[in-house]
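Written below as structure tokens is the structure these notes are about.
The other protein chains are all here in position, but one chain of the complex has been omitted.
Our next item is subunit A:
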Amino acid sequence: MSVATVSQTAMAGQDTTARAGRDESARLGFRLTLPAQILVLFIAVFPLLMQLYISLTDWSPLSGRNWWMAWESWNSFYNYYDLMQDNRFWGALWRTFVVMIVCVPVEFLLGLGLATLFADDFRGKRVFYSILLMPMMVVPAVAGYMFFMLFQSGGPVNDVLSTLLGTRVAIAWLSDPTLALVAVMIADIWQWTPLMFLILLAGLVGVPQDQVRAATLLGAGPWQRFVTIVIPKMKTIIIIALAIRVIENFKIFDTLYIMTGGGPGVATETISVYIYKLTTQDLIWGYVAAIALAILLVLSVVTIWAMKRMAAAREVQA
């Protein structure tokens, strides 16, 4: 029996007490956060699992059974197999992609251009600023109705074109498959360029002016300054702006649905419109669940990519 043994024992005893204390506080923490955790479980995890479950069945609200009895029509991964073969789905996905690939870059470039203008002071800046932000505040359904009216064959758009061209123009915008898509894109650009502008302006005023002036003194012209200093400094915010618009644009629905209802035919049918029709008209909810999960997967990949790029950009700047 030595002193060392005694002190070791004592320390072991202390250790146990400390661990017990930690366990106790962990248990308390768990109990305190339990209500919130249950809530999160119900609003996020549960619907996802429910969706996954239904997507593996042929369940429909018309079957007259509760959703948890969906296993009776279990079809394994047949919905996903169907999805691969569904031309209307791929067509809708393609159109969604086309709208995005046109709208987001146009919104970005317009927004960036406007932000650059607004970075300097000029007369009436505040008034123009308010006017510029207005489209964003219009309810999308209202915007949809506005553009529906504007693009009528006897509507103001054609009137303006007639005046400009000097001849009577009567384009049936919303009944032509290509023009309908163009009209929808114009409405989206009108409504969402302000958001892009707002985010990019915030980024632009955050660019350190000293570095811009330093670049000027080192002989950089306006364009060189923009490319070598301003854009790299705005990288994080540019990625945020693009990610927000890509994700939002992918879900494009309300304005478009009111303007064209996805038509003529399926000419402007995007993923959201297709899902909406399957849900409310065809009522094949098992299949809808499968599509929704597939879309979620795609958007998650985009989001993870954007977040990684953002982290990388922050690494370089900060």
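Everything below uses one rule, namely that a contact is a pair of C-beta atoms (placed from the backbone, for glycine too) under 8 Å apart; a residue touches a chain by one contact, two chains touch by 3 or more; residues count from 1.
As a convention for this text, contacts and distances are computed from a predicted model.
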item	value
Protein name as given in UniProt for the chain not displayed, "Phenylacetate-CoA oxygenase subunit PaaI", "Multicomponent Na+:H+ antiporter subunit B", "SDR family NAD(P)-dependent oxidoreductase" or "ABC transporter ATP-binding protein"	"ABC transporter ATP-binding protein"
Selected from A:174, A:229, A:242 or A:273 as touching the chain missing from the view	A:229
Options A:84, A:137 or A:217, residue touching the unrepresented chain	A:217
Footprint left on subunit A by the chain that the document does not show	208, 210-211, 213-221, 224, 228-229, 232-233, 235, 316-318
